[in-house]
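One chain of protein is taken out of this complex; the other chains stay put.
When the chains are written out, they are named A, B, C and D in that same order, and each has its own residue count from 1.
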Amino acid sequence: MGWYNKRLAKSLWVFHVSGSPCNNCDIEILDLLTPKYDLERLGIKLVGSIRHADVLLMTGVMNKKIAPRIKKLYEQAPKPIFVVAVGSCPASTITFKKSYNRVEKIEDVIPIDMYIPGCPPKPEAMIEGVAKLIGVLNG
Amino acid sequence: MSKVPVGPFHPLLEEAEYFELTVDGETVIDIDMEIGWMHRGHEYISEMSSFTQSIYLVERICGICSTSHPLACVHAIEDIDNIEIPDRARYIRSLVGELERIHSHLLWLGLAGHFIGYDTVWMWAWKYREPVLQMMELISGNRNHYGMMRVGGVARDVEPEKLPELHKHLDMIEEKMKMIAKIANDDPVLKKRLKGVGVLTQEDARNYCATGPTSRASGVRGDVRKDDPTDAYDLVDFKEIVLSNGDVYDKLVVRVLEIIESVKICRQCIDKLKIVKGSFWNKVEQVGEGEGCGRYEAPRGEVFHYIRSDGTNRPIRHKVRAPSYVNIPTYEASCKGISISDALITLASVDPCYCCTERSMKIKDVHNKEVPDLLTLSRNKTEKIRREIND
Amino acid sequence: MDKLNKFIEDMGDKISHKIDKKRRFYFNVKNEDLRDVVEVLWNEIGCRLSTATGMEMEHGLEILYHFSDDETGQYYCPRLVIEDKKNPACNSIVPIVKGAEWIEREIFDFWGINFIDHPRMERLLALNHPENLDKPLRMEDKK
Amino acid sequence: MIDYILLLVLLPVIVGIVNLFLPVVLQKILNSALFIFLLYPVYLLFYQSQWTFEWMGILIFSVDKLSLMMVVSIQIISLIVYIFLLKSLTRVHEKIFMVYYPLTVAVCNAAVMSVNSWALLIAWGLSGIFLFLVGLMGTQENNSESAKKTMLIVGGSDVLLILGLVLLRFLEYSNGWQLWKIGMPLEGELARVAFVSLLIAAFAKAGVFPFHTWMPDYSKTTLTEGVAFLPAALDKLLGIYLLARLVTSVFVIGIRMNLILMSIGAFTIIAAVMMALIQHNGKKLLGYHAVSQVGYMVLGIGSGSVLAFAGGLFHLLNNVLYKTGLFLSLGSVEKQTGTADLDDMGGLGNKMFLAFLPALIASLSISGIPPFNGFFSKWMIYQGILEFAKDLTAGQQLWALVCLILAVFGSALTLASFLKFLHTIFLGKPREKYKDVKDAPFNQWLATGIISLLCVGTGLFAVKMPLESLIYPAMKEMGMALPVWLGTYSPLLVFGLILLAFIPGMVLFLLIKNIRYDEIYLGGMEAVEKFRISGTGWYNEVRNMRPLKGIYTAAELKIFDLYSWLKNIAKGLGKLLSLLHMGQLQFYNLWIIIGAMVLFWMMK
Partner (left out) sequence: MILDNLFYLFVFPGFLFVAVLGLLVGWVDRKVSARFQFRVGPPVLQNFNDFFKLLGKQTIIVKDSVKSLFIAAPLLAFGTLCLIATMVGMALFFEQGFHGDLLVLMYLMMVYSVMLVLGGISTGNVYSSIGAGREIKLLLGDELVFILVCLIPIVKSGYAVNLEAMIIAQSDGMFIGSVSGVIGLIAGLLCIQAKMALRPFDIAEAETEIVEGPLMEYSGPLLAFWKLNHHIMYVAYPLVLVVLFFGGFNLQGIGILWAVLKYLLIVVLMIIIKNTNPRLQIDNALKFFWRVLAPLAFIGLILAVLGV
């Protein structure tokens, strides 16, 4: 599978899942695709359908209304699939800690392979995170 | 009748949101909206937070309006006690606010391009948005959540040695913005695609109480910066852009022209910052009892904050009304009878920010009509503990 | 401030508890006068409804409407006090101001205030919520 | 010894009459025996150059190669439809239909074999009457209305047939009532009138514009089996048979007439298929296609080119196959779901796979997707037209090319409307209410299966099977040159190559075979039934386009319907007459006096 993982590492298709974020991480994720950062040179592409995705980029604290949908989404994705949680919200829930409409533990909803903390993480940090994921795949 | 779901996860929507289009063939007959996917409910958080904390909290209502919300919030707090702010702070506030407007409008322009499949526009707009973020980084130290606002002024000064660099960036932006304005005015393809699409009539704009570029494109004037000038807006010179057709194309043009106005304001602010010296913050010890309305013209329209204070350092009621909250219902008027492709770009045309729509609300202990003095509180607490021990 | 004074004169005893601050004018209205006042604000003065704030106070539930007159920058804030906390209800202003639809739904959602004559009295944010989020901002229901 | 030819007519007649007195079970057995036995004389006919039947010294039936082709088609298609019929009808209809069915076959056999005007006339008229009778057995309440409409148009055209035949006799007195083999140039008014009347008779039978209007209504209201059998198959055969006779052996037509016929054909294709595009009823949609496909045959046969002529005849055979197949598949579905309304169906492909597959193959055939049979005949027609256009003047070239363009475009439109057909019935999201639907019974899918096999077979082995065995001999006998360079396109090769490329892909897929079954993905929403597109609204954009919108609206108001014109004229006349009938004696006296005066004046 080594050979296949290398192919996978060079062609990560990203599906963007927003679980009640403040929008900023999402914007920064899109920013990654634009001229300054251009993740397409690493073979990363944003796709619209979960069926095409290799990576789920999760943002936000995930409120209770959206959690079952995200779970469903994760189940509908073709395996292998990686979940990368972007931002401080999924990592530590920062200011929303006391919210009544937040799921207790995001890991209960979907397993998360990697956290990229930051509010929002700088694009450079996200690229580093992606590079680490690629590094894992490359062995 | 067939129903087409749009959302909660759809490439058109950066955030999760759900629209249900009723279609006949490709024509949208009806639209139904279900929101609440982004609702994080800050009430319980707010019971713990002071005014200062809540400013940072409202910053995280929305990542794109991360200056507008704090700004409206501090306006509301200042409105309670008529707190005055120093001149230098006024210019810094307006500078940051206008920079945010530029970056937000460019962001929308790019996304709108992406939504109609014009990725070139997307990439170009976002390329020219990058210097704005750099300026923000230069001023505040962060690309997105700036943390600049504070009751009585701003949190950080803009050091004089940074001003020339800001100037340089601004020149670049202005040049590119003029180019983009020209493209928006000339490009026949864009015109063909967007003209007459998703028209929001003047009457509907008023009925739905739409604000910002959405209403101004429909010929309903109203710009908080002109109507209720705060900060530096009565000190600088700028125009209010009002167009009349109300279609997506006019919404685009309004935004593009507003960018140019914003650049103008920024330039004036930077120039003034060279001259106006002094403090950037009046220290505010205590906010008194009372209620205050704060408003600010966010990129998407009027942001409205209502804060009720009982004299402690916390709000007992904090109401936030984001512009998208009143702009999104206009879909009911503008999306009916057009094709799916048109309806989807119309959905994007008000530059909806769902995070804002389902914003936080704050409320404090509602039972404290009067604030009990510390001694009573202490006694009560002792009483309570004693009871618990006895149990 | 001609408009404001004329408004105060016209309304007479329909409004009470007037608080006049710089560009902000707060006053109380009764439920039966609400529509008349809103009619005047909306049609004659040409205000825009900014939003309405629901609140729970000791003496009852409050709804504070915020009407903005964009010509002058003046804010008119009628305050409606509902003392019945068990079954709160008041007149809807949607027949006059269409834009109030969501605002009133949201207040219904969070405080359970029933708006009479509202075309679609449903929850807004907690619609189809998996845990049946019920009036999360009402304090006394919680404990 | 009994003449085998007579057997083809007499035997079904006898069986039909005997069936009148038998219970259904015996009817079925008798009919089964009949249709299997009828293949025997056909088999014999194959090896004989010409069979004739004389009665009192007058030549009545004669089978040449063209007739043979038709006879073969009639027997095959009636056998297939009969297999379907074995278990599909309700009791009430079954008993009557088992009587009509052999009689209809007999009449059609007689019509294509007769060489005598009287025989032709009788057989032709009777076939029209059976069409009417079958039409009366409809399933919907307004079926008698559409049956009447059919009777009026088809029967009315029979009058023109009489006129044409009489004129023929008058023009070529030496021939007696003998038909065909005349070769009359199209000169003089009488010849033209004869030609046009015969042409209209053929057109009305086959359903060519503007005499097509009975076809969709008839299809909608009548029993699906009846439609599959009569207007979709036998009437097409008769009509086009007459047309082919007309343009080859009866008259010699010039280039101008060729162009006119081609235009009629092309226009029929487009007009009918455009109407089919927006239909909401499956049977009506197929009815319009039945009209549209005739356009190709008229186009091919009408153009002077031999290749196109062969293509036209081939297309006739193809059309009989796939159109019957489509009607029968729809019939199976209708039996299971109880409706033919497209808005009401959906997602049956999984449940009724055995009805879906023939429908898919027939749909691809009718849309002219290589390597199925529909493509081959269309391809021949197009090439024939290009061949024909080569030697014309610039204006005529353009004229022929426009016909070609319309024909090709028509096939794209056909494809479009059939994808809609497939989508609304078989594909798309399944409906909750058809959860318990079962697949078509054995006899039904056997019938449709045979048809789809024939569709594929005649597509792949086109040159061998129908062309060299049926069509070329017929053309040779009519004295036409044979297209020489046809063998170069091999559908077998195309199919083989696609299959060759398909197999490695399939192997790769099966090797990997990492499959999971899941719900539909709708952006996180539950895939409930309301999220479905029925497909009937797919072509709203086409419908609402400016010039088309007016045309469609007009068509729905039946402005292009000959029948409604006639009806309105008749109504108007009736009104006029009723105006004259005032019920007052003096006025009637006045009318009499005026009438007498006119009479006297004329006699003077």
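Basically, contacts are C-beta pairs under 8 Å (C-beta built on N, C-alpha and C of every residue); 3 or more make two chains touch, one makes a residue touch a chain.
Just so we're clear, the structure is a prediction, and the values are computed from it rather than from any experiment.
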Among the chains present, which touch the one that was left out? A, B, D
Sole touch to the unshown chain from B:Gly117, B:Gly141, B:Pro164 or B:Gly288: residue B:Gly117
Of D:Ile14, D:Leu136 or D:Leu415, which residue touches the hidden chain? D:Leu415
Of D:Asp343, D:Glu519 or D:Glu556, which residue touches the hidden chain? D:Glu519
Answer key for D:Arg256, D:Lys390, D:Lys476 or D:Lys575 versus the chain not shown reads D:Lys390
At which residues does chain B meet the chain that is not included here? 2-5, 10-12, 25-26, 113-124, 127, 189-190, 192-193, 339-342, 344
Omitted-chain footprint on chain D covers residues 347, 349-350, 353, 356, 360, 364, 367-370, 375, 379, 382-383, 386-387, 389-390, 394, 397-398, 401, 404-405, 408-409, 411-413, 415-416, 419-420, 422-423, 426-430, 485, 488-490, 493-494, 497-502, 505-506, 508-509, 512, 514-523, 527, 531-533, 535, 538-539, 541-542, 544-545
For chain A, which residues reach the chain that was dropped from this view? 4, 7-8, 10-11, 34-35, 38, 40-41, 43, 47-49, 51-52, 54, 76, 78-80
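Just so we're on the same page, only the chains that are shown with their structure count from here on.
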For the pair chain A and chain C, the C-alpha centroid-to-centroid distance in angstrom is 41
If you average the CA atoms of chain A and of chain B, how many Å lie between those two points? 26
Please work out the Cα centroid separation of chain B and chain D, and write it as a whole number of Å. 66
Touching two or more other chains - residue numbers and ranges from chain A: 50, 65, 69, 73, 100-101
Residue ranges of chain D touching at least 2 other chains are 524-525
Chain B partner, complex, touching residues on chain C are 21-24, 26, 48-51, 53, 55-59, 64, 66, 68, 70-73, 75, 77, 97-103, 110, 124-129, 136-137, 139
Residues of chain B defined as touching chain C within the complex: 34-36, 39, 41, 43, 79, 82, 206-211, 221-222, 227-229, 291-293, 295, 302, 304, 306, 308, 317, 319, 321, 325-326, 328-329, 358, 361, 363, 365-367, 369
For the complex, give me every residue of chain D touching chain A. 516, 518-519, 521, 524-525
